[in-house]
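Removed from the display is one protein chain of the complex; every other protein chain stays in position.
Going in written order, the chains are labelled A, B, C and D, and every chain counts its residues from 1.
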Amino acid sequence: MLNKEVSFTPMDVITSVYNYLKPRIWGMILALLFLSVIVVSIAFTSWPTMDQLPQNLEDQSYIEGIGVLIFTEFVIPFEILSIVLLSSLMGAIYMAKGDDNK
Amino acid sequence: MAPILSMIVLIPLIFAALALLTKTKEQARAIALTGTVIVLLLTVYMYFNFDSTIAANQFEELVEWVPSLGITYHLGVDGIAMPLILLNAIVLPLLVLFTWNDDRKSPNKFYALILATEGAVIGVFTALDFFLFYIFWELTLIPLFFMVSIWGGPNKHHASIKFFIYTHVASLVMLLGIFGLYFAAWDMTGTPTLDIPTLISQFQFIESGIAKDLIFLALLFGFIVKIPSFPFHSWLPDAYTEAPTAGSVLFVMLKIGGYGLFKVMLPMLPFTASPNMMISIMAVLGSVSILYGAFLALSQKDLKRMVAYSSVSHMGYVTLGAAGLVSLSVSGAMFQQFSHGLIMSVMFMSCGIINNATGTRIINDLGGLAQKMPKLAVIMVLIFMASLGLPGLSGFIAEVSVLAGSFVNLPVYVMIALLAIVITAAYHLWALQRAMFGVYNERLGTVTDISTYQTFSMGVIAILVLYFGLNPSPVLDMMLTNSEHIISLMAAMGV
Amino acid sequence: MIPIALYLALAAIIFSIGLYGLMTQRSGIRILMCVELMLNAANINLVAFSSYHHDLTGQVFALFSIALAACEAAIGFAILLALYRMKDTISLDHINILRW
Amino acid sequence: MDLMLLAPEITIAVTGLAVLIIGLFLPTGSKKILGYLASLGVLIALALTISSLGTEALVFYDTVSIDALSQFFKIVFLVVALLFTIAGIKYTEGHSNTEEFFTLGLFATIGMMFVASANDLMVLFVAFELASLATYALAGFEKKNAKSLEAAMKYFIIGSLSAALMLLGISYIYGATGTTSIPEVAANAGVLLSSPIGLVSVVLLIAGFGFKIALVPFHMWAPDTYQGSPSVVSALLAAGSKKMGIVAAFKVFIIALIALQAEWQTAFAILAVITMTYGNVVALNQKSVKRMLAYSSLAQAGYITMAFVVLTPIALGGGIFYALSHGFMKAGAFIATAAVTYMVLSENKDSNDPDHIDNFRGLGKRMPITALSMTVFVFALAGIPLTAGYMSKFILFSSTIQAGFVWLAVIAILNSAISLYYYAKVVKYMYFLPTDSEKVSEPFPYTVAMVIAVIFVLAIGFWSEPFVYWAMEAAKVLIPGGM
Partner (left out) sequence: MAVENYAFLIPLLPALAFVLTFFLGKKLPKGGAIIPIVAITISFVISLLITLNLLANPEEVINQSYSWFAILNIGILVDPLAAVMLTMVSLVSLLIHIYSVGYMSHDKSPSRYFAETALFTASMLGLVLSDNILQLFVCWELVGVCSYLLIGFWYEKPSAATAAKKAFLTTRVGDVMFLAGIIILFSDLFKIFNGTIPDGIYILRFDEIFAHIPDIAAMNANIFGMEVSHITLITLLFFGGAIGKSGQFPLHVWLPDAMEGPTTVSALIHAATMVTAGVYLVARTFPMFIAAPDSLMVVAYVGAFTAIFAATMGIVMNDLKRVLAYSTISQLGYMMLGLGVGAAIGAEAVGISLFHLINHAFFKALLFLCAGSVIHAVGTHDMRQLGGVAKVMPITAATMVAASLALAGIGIPGTSIGTSGFFSKDAIIENAYLFGDTTGAWIPYALSIVAALLTSLYIFRLLFMTFYGKPRTDYGGHESPGSMTVPLSILALFALFFGGLTSKTFNTFVSETFVNNFVNLNIHELASIGGYHLASHGGHHEPMLILWMPLIVALVGFLIAFLIYGLKIVNMDSLVSRNNPIYKLLYNRYYQNAIFTDFFSVKVIYEGFAFAGRAIERGFDWIVNWLSNLTLEAGESLRQFQTGVVQNYATVVITGVSLLVILIKVVMEVI
């Protein structure tokens, strides 16, 4: 195998690229279309953000603040998330486990 | 006072449920007969307590239903509805008797559907609330759909679905018109209501001319298809022909299209943005229906199909008369509905009998039946004569009133309709001659005359046809009162 | 300082890559990965906005969405596993009994 | 106390956990009790919700709002859940994983209920995902059934995709407004209105909700999943989680993004027309009853979407009312199909297409109650008077006319007429086509569920006043001031 002479002609390259692209081209075009839509919208939007990042690094990511938020303002989503976890656990186990009769 | 209208509407429906629970033919038909006879008695009672000199709604019942949408349970009859209720109440018991000895699968459903149709049709005639009106309007479809689909002829599935969807589309378009009226009135008065008299009286105050015309045309389309009128009749021949005899008779009882025309359309007509165009539309449809139906009937080979097309032709008089806008023509058109109901039911019964006895309805395959079925022949000759408009029978009163009345305003259209009279005579006589007279076609095998029950029910209707032909006043008077009322409203508005 | 648009563009690109993969890949595993990619692209957005707004809500949201992504992955793999047991393949474009 | 206002949700959660835990200790043969337990829990929650009708409150740091709209939809979800649990009693008979079935169903219901009362996009998103994740597994509940698995797979992948799209959309909204609270988004919508990102986030959110509502072109999973999933689960999906999409869209678009009204009205106008037409037309030729019901469900979603276009208080009330009616009609129809499927499978275990329309032949003789109920459901879906479907169409279509969208009403009416064809086809098969098979006994829980649905379908159609009243009250939440 190693000794086999490997040679590419330009045609082979084109063919292989073509073969690679052929099933993917529409996906590319559509993904690019989507991307361009999003990017154009982002670019033409004046985001109402602060001019600069906070000086204090802790203000950027503030674990205690997050924790407080989770248990005060966002306690409900957090509780729901617990049910989500439970149900996905159940669902995943149920789907994944083998034939219980065996 | 007892809620007599509710009783008339609900008793058939209740008896329909009862009939559905029965097991045998004997029980089912007994229930059906009881139900229809009770309705008949109540209707006769109501008829004799009806004041035919006033145009107002009588025996009114009014109960709140869905107040937040202005929906009420509002019933009442006037001179337009009363004769049609009477027609149903008379024919239905006779129809039950007519089918008394028939053997068919699931008789309980059969009689239940007859009763349900009666309740629904009378419901349409008594409803004074558009919501209720539409409910009953659609409710008439379902039993008939089942009727055709279960006991119909070889092509029943196609016919039933065509009929169901075609007329349903029309009903929906009508519903759009009702919506338009409903909200236009709501915007103007600030309170929602679906009360028919109120909405009709509010129609004239709508500002937008286009809105008025659209509402009018939508409602008109709904009614015209049900009548049915050329060119929206193509559901009818299939449905009438494929339906079992009782189904055809029930179809004939379905006079709701014309009823809507008189009850809803005419009071609104003068206030549309272009009343002359509306009148022309109705007149064209009516007169062309008369002529076209007649030609089509002439070219039919199947007796029942011929009768179906003749129905298209006859109902053209209703549209034409309504467009005539003279009290004589309008009341004539109303009377045509009544008379047509009587006549056509016997016509279809005859077709059914011939089909049962000989196994065919192709006119050329019949022949000389009068020799074997003299009683049927007598009734058929009488009814065919009534159908072709012979004086002394009810059809004539209606036709001559419509034609004479409409001529005042619509001379050209009446002349078109007149052309059809000879054609009408031709196909009736042709069918009679080929089917009943001449040499008996031996291939038809042994044929026996109609049974006592059948003779009775057809005979009674035939006698009524004769009676109302000689003395139309018992029903025509109230029609006249109402049509004069409609016309006087227009005159008062200077239209 | 870096304009926020760049973060957003990055997220958009990652999201589009996820979309591309979803549309073109056959293997169920790869498709699942693409879904993760997309969810995380959205998380980049959330975190970036959070920073630029000086508001922690976005980060809380991102945390929740990471948890949700995990759940989705779990159940997704379970479904793929069940499919593999039955069909001996996770190439999703052959699974089309239900159509039309 | 705040928690008391969440009593229904808590009840359901506790019931779910109880079912799960009790189920672990029960032998397969006696797991039937779990179904009764679940139904009981749902009934209690329903009673709690109804008893709290009329309360209005914002709780848990304004992330949950209890109002007429959320109460109304909670009732819808709970009723659907009730039908689901009752029908599930029969469906899970002899199944060893009964507890998973009911618990997942109940948890999905909690998700839906929280979506209905969410006042924060985060709550909404998480609850949305709860409802999705729980139902992914339910859709694939028949692990041995290739169709069920395929259904779950498609549901899952498209569901994840739309979750990602929705999250992206929410992130942009957050970026533009700096908040996730629904009322505050509405208050800070200036950037969204002035920038193209507003339109993009609207469309992304429509894609996210449209997936649940099954709007064309985000509907692609729906026919396959409704067809492949167990019928009872299809009932939950079509009747329940679809409504969740609608209520989420109500909240997000009409309350939060009212500033972008023009954008999403246009979008919904386009989608409504395409959806109802596509759904009805494609439903015409279907041979699988469940697939037909799925497409019909698309069409119905298209009708409800008209409420977004018309956007008058009556139209919104009509849309909400329609959602209620549709819940009963569609759930009932799927459960009736479940009964037929059960009957077919019990006769022939290897039947490939238990919901094929041929199996409905002569159903009027074989299973009279099922056939009669199915007739009521399909006629209601078709909008025949005196049913809930008619009343809903009456309000919704009439308000469309009122607002001047005559063209939209005409399209809807024509669609409604087309739909009659395939609904009548089912009736035709059930009553008019002959069959050789004999009468079979009808499974009791299915019958109970169907009868409940029939009663409600007829009651809503006949005695509509209270339902209409509450729907209109709910609409007032969306557009204050009312009519």
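One rule holds in what follows: a residue touches a chain if its C-beta (ideal position, glycine included) is under 8 Å from a C-beta of that chain, and two chains touch if they have at least 3 such contacts.
Model, not experiment: these values are computed from the prediction.
Across the whole complex, the hidden chain's contacts among the shown chains comprise A, B, C, D. Residue in contact with the omitted chain (choice from D:Leu363, D:Ile418 or D:Val468): D:Ile418. When the missing chain is restored to the complex, the residue among B:Leu194, B:Leu269, B:Met315 or B:Ala370 that touches it is B:Ala370. Taking the complete complex into account, B:Ile423 is the one of B:Leu144, B:Leu320 or B:Ile423 that touches the chain left out. Across D:Val185, D:Leu199 or D:Val233, the single residue that touches the chain missing here is D:Leu199. With the whole complex as reference, residues 26-27, 30-31, 33-34, 37, 41 of subunit A touch the missing chain.
In the full complex, the hidden chain is touched by subunit C at residues 19, 22-26, 31, 92-93, 95-100. Think of the hidden chain as still there; on subunit D it touches residues 153-154, 157-158, 161-162, 165, 196, 199-200, 203-204, 206-207, 211, 217-218, 220-221, 223-224, 262-263, 266-267, 270-271, 278, 281-286, 418, 421.
The working rule: only the chains that are shown with their structure count from here on.
As a whole-number value, the distance joining the C-alpha centres of subunit A and subunit C reads 4 Å.
Residue numbers of subunit D whose C-beta contacts span two or more other chains: 122, 125-126, 129, 133, 136-137, 140, 143, 152, 175, 178. Looking at subunit C, one finds that residues 4, 8, 15, 49, 52-53, 57, 60, 64, 68, 71-72, 75, 78-79, 82 touch two or more other chains.
For subunit A in complex with subunit D, the touching residues are 37-38, 40-42, 44-49, 72-77, 80-81, 83-84, 86-88, 90-92, 94-95, 100. For subunit D in complex with subunit B, the residues that touch the partner chain are 379, 384-386, 390, 394-395, 397-402, 406, 409-410, 413-414, 416-418, 420-421, 424-425, 428, 431-432, 464-465, 468-469, 472.
Those residues of subunit C lying in contact with subunit A across their complex are 1, 4-5, 8-9, 12-13, 15-17, 19-20, 23-24, 49, 51-54, 56-57, 59-60, 63-64, 67-68, 71-72, 74-75, 77-79, 81-82, 85.
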